[in-house]
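With one protein chain withheld, the remaining protein chains of the complex are depicted in position.
Entry: chain A
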Amino acid sequence: KIMRIIIILAMLMGVTGSPNGTIRPQAASADTMAHPNCIPEAADKTEKVRKNVMATGELNPNHYPARRAAQVVQHYLNTRYGSPFRLIGVQKVHSANDVADSGRKYQLELSVKETISNTTENCSAELFFPRGVEQHSPKVQASCEALLKIDTKAQEEALYQEYKRNQSLVSAQNLPDSHGRIAPDMEPFWQLGILASSFIMLNESNENTLYNVAQVANITQLATEDDQLKFDCHTLLHDMVSQEIIHWKLLFTWSPPEGVKVLQMEKLPHRHEQEEPPNTN
């Protein structure tokens, strides 16, 4: 009889146990994530100390200063290495340092992903946001040669030949459309639009912006006499910090050997629907 009572009591002990069984102690600091892919690599303690420059501090790679700086590096990398078949995105900032200077200098270790082939590379970058009365573009130095080993020459040449030869000039709108769709044969033009926009995003970036291309509203091929393909492009940039959609018009050329060259860029006035909204019933 007593044994039965003891057994019941023992069972009850097992049942009540810890009421908070779902809480796992987090060994990692609050700012890092406790799983393999997201633990930042240990900051390189033997980091190169540049001449004339004193490190002011390590930045949290998850916090916005490092994230915004990394985004600028992404735009730079696309202007430098991007192609209609090679689009680069920053995947992760491993470490960031803020260096005081006549502006703000960042040293970043990041992993970047080439979005079409899905390969990831580690890169180092240095980024300088100048300060002063005039708005200057950030200056970026990044070493990411490994991205070039993703070979896209054949596809680029094929695209170039097709649209050089074509009698009609390609024109596409709303890439992507409202539902996120892009016709497969229009994808390279969406990528071209993003690449060309990267020049603008790079120029326009500062510590208080975070740019992405919201949509390539229109990309239209223009006739040329030379061996470049030429495009007129209307792009919508989204700045995360202000949440604004900023319209830009671009004129640019592209060919496999030359890459993207922006001839003209023009910010369009801040448009608001002045007309009555359509009947939404």
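The criterion applied here is as follows: a contact is a pair of C-beta atoms (placed from the backbone, for glycine too) under 8 Å apart; a residue touches a chain by one contact, two chains touch by 3 or more; residues count from 1.
To be clear about the criterion, contacts and distances are computed from a predicted model.
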{"item": "Chain not present in the shown complex, as UniProt names it (candidates \"WD repeat-containing protein 26-like isoform X2\", \"Interleukin enhancer-binding factor 2 homolog\", \"Transporter\" or \"Carboxypeptidase O\")", "value": "\"Carboxypeptidase O\""}
{"item": "Touch with the omitted chain, as defined above, among A:A96, A:A172 or A:L236", "value": "A:L236"}
{"item": "Residue among A:E162, A:D185, A:D227 or A:E244 touching the omitted chain", "value": "A:E244"}
{"item": "Residue numbers in chain A that touch the chain omitted from display", "value": "1-2, 4-5, 8-9, 12, 15-16, 19-24, 26, 28, 30-31, 33-35, 37-38, 60, 62-64, 67, 71, 89, 92, 115, 173-174, 176-181, 212-215, 236, 238, 240-245, 270, 272-274, 277-278, 280"}
